[in-house]
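Complex shown without one protein chain; remaining protein chains in place.
Up next, chain A:
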Amino acid sequence: MGRRGFLLTAWPWRAAGYLLSTVPVVLTVGLPPVLLGLPPFLAVAPDATLGEWAFLAVLGALLVAGLGPMATIPLARLERRRLRLVDLRSTGSGHRRPPGRGVVPWLRTRYAESATWRELGYFLLLAATTPVLYAALVSALVLQLCAIAAPLILLGGDGPMALGPVEVATPAAALPYALAALVLLPAVPYLLALTSGAQAALARALLQRGSGERLQAELVEVARSRARLVDAFEAERRRIERDLHDGAQQRLLSLTMKLGLARVDLPSGSAAAASVADAHQEAKQLMTELRELVHGIHPRVLTDRGLAAALGELADRSPLAVTVAADLPARPPRHVESTAYFAAAEALTNAAKHSGADRAGVAARWDDGVLTLEIIDGGAGGADPGRGTGLTGLADRVAVIDGRLLVSSPAGGPTRVRVELPCDLNRPPSG
């Protein structure tokens, strides 16, 4: 509105449209209660006692509160759409999604949330203020038009006419008022914009979701997108592992085998045999390195055989003597499996590096929707998650899937890392 050239934009027209279209809305909200309420009111009015008045007031309030939302919820949706006429910012509904299908969950949600009652308040306010406000606005506009037209009307000789508080009788007397009204003409769009702006501000304040609701919705969205990211990350790791396994690893194996074959065929002691032997050795070294790399990205045994087998393999790779007790009736979802696996790997690495233990135990079990993984080492204890011994990263990983990481590591040991991951188990594969 403060911009230059405001008068030449579509905004004055949009403001006028907004104000004009408010009228049917207010009529829709206001007329039914008035039409329904007036006859009993008139019937009772003449000789009503205070108690009867109070009774009527309570009854009316109950009716408005009980039935009002049925009308205002759809009307509020209309109002949010209409708000776009004068407000380009997006307007989200503050309503929550009902927990189930059907009428009852819907009613229960709607009548229990603040958005519904804010909407009802908005329409009550609108119905109470707009008639007065609009009457004043329309009178002012009519007065202005009359003032402009007054000299012409008086030229026609229709006697004295009233321009608000003053009365003019001749065109000459009317001329100053007409000039003043003409000068004030450009102010009309501003007046319309101001009114519609105030009304839009009211609508925005009461009809869209509040900051708490917005924050909650954003949190839910952030949590969801975080879970999606983790899933995508997991899928990507598996894809890279598969590509390397099917591609580079297979080709390298085949190449190394050919070098091995060439070695057999070359006369031993020749220069060629020596270089091929070198090449063969290097290729074998590369095979080992690539295998370790691929294993670190995502262990194949975890994909193929599941968590219990992968934990067994992890135990075999550890420099500690690790006992594994995994009792899982079926396989958890993939991202849970790999979180559990990498948590165990991290905990065992820590145990081997820092605890001074020579043995450790890993236990995995599933109980009532929670996969619990426990890693205990017989070391000196004193592990501190705050000192960044990899435990922080572990906690982050676990938190992403709504799990918990508990570390107990008293001085003197033992260190106990417990990971709880909520999940459902997949049904065991049928074939």
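One rule holds for everything that comes next: a residue touches a chain if its C-beta (ideal position, glycine included) is under 8 Å from a C-beta of that chain, and two chains touch if they have at least 3 such contacts; residues count from 1.
Criterion: contacts and distances are computed from a predicted model.
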{"item": "Identity of the absent chain, which is to be given by its UniProt protein name, from \"ABC transporter permease\", \"DNA-binding response regulator\", \"Tat pathway signal protein\" or \"Polysulfide reductase NrfD\"", "value": "\"DNA-binding response regulator\""}
{"item": "Of A:132, A:264 or A:411, the residue in touch with the unshown chain", "value": "A:264"}
{"item": "Hidden partner chain, touching residue among A:209, A:300, A:335 or A:416", "value": "A:300"}
{"item": "Contact with the hidden chain (one of A:130, A:144 or A:256)", "value": "A:256"}
{"item": "Where the missing chain touches chain A, by residue", "value": "245-246, 250-251, 253-254, 256-261, 263-265, 280, 283-284, 287, 291, 300-301, 304-305, 309, 312-313, 316, 321, 431"}
